[in-house]
Structures are given as structure tokens and as C-alpha cells.
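Below is the structure I would like to discuss, written out as C-alpha cells.
Just one protein chain is left out here, and the rest sit where they should.
== subunit A ==
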Amino acid sequence: MANHLFLPIVSLMIGAALAVLFGRQRWVARGIVVGSVLFHLVYSLRLLWVVAEHGRQVSQAGGWLAPFGITFVADGATAIMLAVASLLTLMTVLYSFASLDEGYERYFYYPLVLLLLLGVSGAFMTGDLFNLYVWFEVLLLASFGLITLGGTRAQLEGGLKYVVLNLMGSIAFLIGCGLVYGVVGTLNMAHIAERMQTIQQPGIMTAIACIFLFAFGSKAAILPLFFWLPTSYHTPPVAVTAIFSGLLTKVGAYSLYRVFGTVMQNELLHLAPWILTIAWLTMLVGVFGAMAQMNVRRILSFHIVSQIGYSVMGLGLASSLGLAAGLLFTAHVMIVKTSLFFIGGAAEQIYGTGDIKKMGGLARREPVLAIFWFLGIISLAGLPPMSGFFGKLALLQAGVTQGAWLVTGVATLTGILTLFSMLKIWNEVFWKKSYADISKLPRVSLGLLLPGALLVVISLALGLGASVLVDYTSLAGGQLFDQAGYIQSVCGLDGCEAVFQAAIR
């Protein structure tokens, strides 16, 4: 038992409630938000260590035994995702201080950010399928608020599409939960995994797995389901887009990893060729979409789609090696993509537009910003010594080892195309001569520069110290793929069915 798993959840709830109460006192609210996110970060860093040292951490809500109550489980993958999520939220909050109008702070921006992190943390930690649905709704409701806060026409239009298409995904998820309960009679993930091994009709589980692929895929923005993303992500303020890019689609990817990698491993093996096909199509379509765009944030939004293809590739390889590589890549891309949104957003704020044709000459005027942008794009494209190189290297190694040549080839090609597409922003915004007089433009403030720069430095550090990260993600990938170990951690050595049978007698 490890009841400390509820700490980050409860602390964020308290933080959000206090931030609502003190919403009018600007500095008090800021202090509360930074305090609770900082606590979350410290906790998740400690959790990284605890999991590495003592293995999976499990706690049962209300003291109910495992298949009956709601279980919280933290393994390596959970700890990595929690740590990255809280780091990104902290940076976003700092960026918001410098970039947002007072109106946002007055109208409950900070409580919504905390609730978003709350939903994300719950989704990472829960060991119960229906509970995962509830956490998804928590984070989606917070994101609905964040994407429409401000109420401009573009936000309302983009927000409506975002809300409706995400609701469709949620409904599919709910259908999947209902069907799983109908077929195996339980919702605890460990218990589902155990009962699926002895199931009479394997075909129906494949059908249910496809529903989950649809549900999580629409959250993660995989190929035919990504349309809500590029149409809505450039409408809210930059800080909101940045935190969305870091957290939201990655929760979908994490849920795919958890549900397919741990719970429905047989179905993962069935569906692996299809998942790999989706992966390389998503990579290509995302990067081609990005090439056609002329707006900084829309280019970056399409790149989110493209990068999700890599995360899904890690899943489609259907091995602990692939999952470990996918986790490594996902953690890296969360950090780098958010930093690029911060830096691109700072450039956008200077020019007052995100249209790259109307920008230019920034490398001479803001050389520091330009340096960090350049480091960011080579990390995203996957060049050494940045973390992106090791993320892609791990995925390509796993792909080659398992003979998945097509997806590996497309992944390599997509890396080159990503570099090409990001260099377009570099050329237009930073390198080319500006036609207008840029000497009158405002200078970038330290508050806008620092969060993005810090994340780029972290990406560099993760690249230079890659062995630590690679070791940790291979531990996490092993834990994620270790279904028997998961069941034993949650329900004890005899498994969930034994607990269940003993209790209903």
C-alpha cells in the first residue's frame, strides 16, 4: 500500500479551490498556483526515485480490495509522465505571468490550469477503466474552459469543433467501458487483463479493442481522427496552446500504452500491423500538413499530429523495447514541443501576428531567442546532441530489431521533412531580412524567453545525459509490458480472480 499516491490529486484539488477563492487577489492566486504545481513537481520527481527503487506503487481507494475498489497504480511510465506534465505546467504558469492579460487571471484561468493537471495526473495513475473515463472528463472540461476563455470569434468556432469532436471520443470510450463490463464483468484493469486470458469469445474483445483505439486515438489525434487539433489549437492564447500540446494528446497516447500495452496485450498483438500502418500514415500526413501552413502555431500544431505517429509507432511494435522507446520519445517531444510553442509565441507577440510571411529579421534583433529556437528545432527534427536524437534513435533501433522496415523508413524520412518544415519558420521569421522597420517593435521580455529557454536546456541536458533517461525508460517499458507483474502488484500474488472468488463466497 502506498497511500501517498493520492497526495498530488488532493493537493491540486485544494490548490484549485483556493485559487478560485483568491481569484481577485492576483499575487495570492499566483502564489497558490506556483505552490501547488511546485509541490506536484517535487512529488513526481520523488516518485521517479521511489518507483526505480521499490517497483510499482499501488494504493486502494477507501481500503477496498483490488478488483472491487478504485485502484491507483504508479509504475515507471506513470512517474515519467507525471514528472514531465508537472514540469510543463510549471513553465506554462510562469509563461502565463508574462503573456496573459489580467482578464484571464481574473476569470479563473489558474484554477482551470490546476484542474487540467489534476485530470491528467489522475488519468496517468488510475488502474480502473471507468475511473480513467472520469479523469478524461475532468481534464476535458478544464480544457474546454481554457480553450474558450477569452471568447473571441475564432476561439468560439475552434472551441465548438474541439468540444464536439472530443465528446465523440469520450462517448466511444464510454461505449467501450460498457462493453468490457458486459463481456468480462469487471472494470479493474488488472482484473480485466486476467479474465481476458480465459475469455470464451476472443472476437468480441478485438471489436472492443478497436473501439478503444478509436476513443484514445481521437484524443491522441492519430490519422483519420486529428481534424479537431489544427482547427482549434491556434485560437487560444499561446500559453494555453503550449500546455495543450504538452499534455492533452499525450494523455491519449499514454492511455493507448496503458490499455493496449498492459491490459489488452493479445489484442495489441492482433492489431499491431494496423497500428503501425496508422503510425506511419499519421507521421507523413502530419508533416505534409505542416509544410502547407504559413502560420507559426498552425505549423507546430500539425507537427503535434506528426509526432503522435512516432508515439503510436512505439506501441505498434508491441514489445517492451518498442514501448520503452515510445515513452522516451513521448517524454522528449512533450518538453520540446511546449518549448517551441513558447518561443514561437514570443515571436508572435513581438510582431502581433503569427503569419510567417509578415515576420522577419528576428535573428539580428533577438539573437538569444533565435539560438533557443534553433536548438529546439534540431531537437524536434532529431539531431544530436539534443534529446530528440535519442528519442528517434531508440524508436528506429526498436523498429529495425523487429524488422518493421516500412515504418522505420517513413520515420526517418519524416525526421528530414520535419527539419525542412521547421527551417521554413527559421528562414521566414528569424533569418530573412524584414521588409518593414523592425527597430520599433517591442523587445522580448525575460518572462517570455525564460520558460522556453529552460525547456530547451532541459532537452539538451536529457540529450547529453541520455543514458539515465534510456535506462529509466527501458525499466518503465519493461514494467508497462509486464502484465503478470502488474496483476500481482495490484491484486496480490494469487491474482484478482482469487480475491474476487474469496470475497463473493
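Please note the rule applied: contacts are C-beta pairs under 8 Å (C-beta built on N, C-alpha and C of every residue); 3 or more make two chains touch, one makes a residue touch a chain; residues count from 1.
Here is the rule we use: contacts and distances are computed from a predicted model.
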- prompt: Between "Transcription initiation protein", "Sugar ABC transporter permease", "TldD/PmbA family protein" or "NADH-quinone oxidoreductase subunit K", which matches the UniProt record of the unshown chain?
  reply: "NADH-quinone oxidoreductase subunit K"
Message: For the chain not shown, which residue from A:Phe6, A:Phe22 or A:Tyr181 touches it across the whole complex?
response: A:Tyr181
Field: Residue, one of A:Pro8, A:Gly159 or A:Gly217, that touches the chain absent here
entry: A:Gly159
Residue of A:Ala98, A:Val134 or A:Leu393 in touch with the missing chain, whole complex considered: A:Val134
Task: Using the touch definition up top, pick the residue from A:Ser44, A:Gln293 or A:Thr414 that touches the left-out chain.
output: A:Gln293
Task: State which residues belonging to subunit A touch the missing partner chain.
output: 130, 134, 137, 140-141, 144, 148, 151-154, 156-161, 163-164, 167, 170-171, 174-175, 177-179, 181-182, 184-187, 231-232, 234-235, 292-294, 504-505
